[in-house]
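Of the protein chains in this complex, all but one are displayed in their positions.
Showing chain A:
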Amino acid sequence: MDSEAQTEYAAFEEKVKRTVYIDNLSPQVTESVLRTALNQFGSVTGVRFIPNHLEPGNIPRCALVEMDNPKQAKAIISEMSNYPFMMSGMPRPARACAAEVEMFDDRPIKPGRKILCRWLDPNDPDFKVANKLKHLTKKHAAEASFMLKRQLEEEEKLAKQQAVTLKANYKKFEMIESVLIDGTARRLSRRYEMNVRDA
């Protein structure tokens, strides 16, 4: 029984090593998109999107992608951190990092761990401390959700700013193009006696 649990856990740890955690995914990314994208680096054996049950709906999605072997997983991580990797859109890159045990909902019991529990009554000397810890936990959760909100705002801001830049850039290119197309550029070059090669 014990050794069985241990081998199960060892197998699970192997799986964790083979797996890549990918976040900053757009909701348009489906399993097949992920598969095709990462098959460029090796062979994908499994994809699982981590469901988001607690956070607001507008956070980017994340997924666990199991590869054939740990080497491929490492290759993906280094490749995606060296070059920004676009999936189903640009310019926000997806991000990869090594998967961790806690990211799997079906993780087996870690062998050899004992859990001890204890009920504390209100008259227990430790009760106050425990209550404080409870409050602290709640406070931290509140802080985290505030932080998340701020981060989403920041992202929104950056996206807007980039949209403006992109529009400006696009307008510039369009102008150049139209100037070349309707012959204005040629006329101007003749007027200023400059040599412009045909675009």
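FYI, a residue touches a chain if its C-beta (ideal position, glycine included) is under 8 Å from a C-beta of that chain, and two chains touch if they have at least 3 such contacts; residues count from 1.
In this section, contacts and distances are computed from a predicted model.
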Q: If you had to name the missing chain as UniProt does, which of "VAMP-like protein YKT61", "Exosome complex component RRP45", "BAH domain-containing protein" or "Ribosomal RNA-processing protein 42" would it be?
A: "BAH domain-containing protein"
Q. Of the residues listed, A:M86, A:M175 or A:L188, which one is in contact with the missing chain?
A. A:M86
**Q.** Positions on chain A contacted by the hidden chain, ascending
**A.** 23-24, 26-28, 33, 36-37, 40, 50-62, 79-80, 83-93, 95, 100-110, 113-122, 124, 126-127, 130-131, 133-134, 136-138, 140-141, 143-144, 147-148, 150-152, 154-156, 158-159, 162-163, 165-167, 169-170
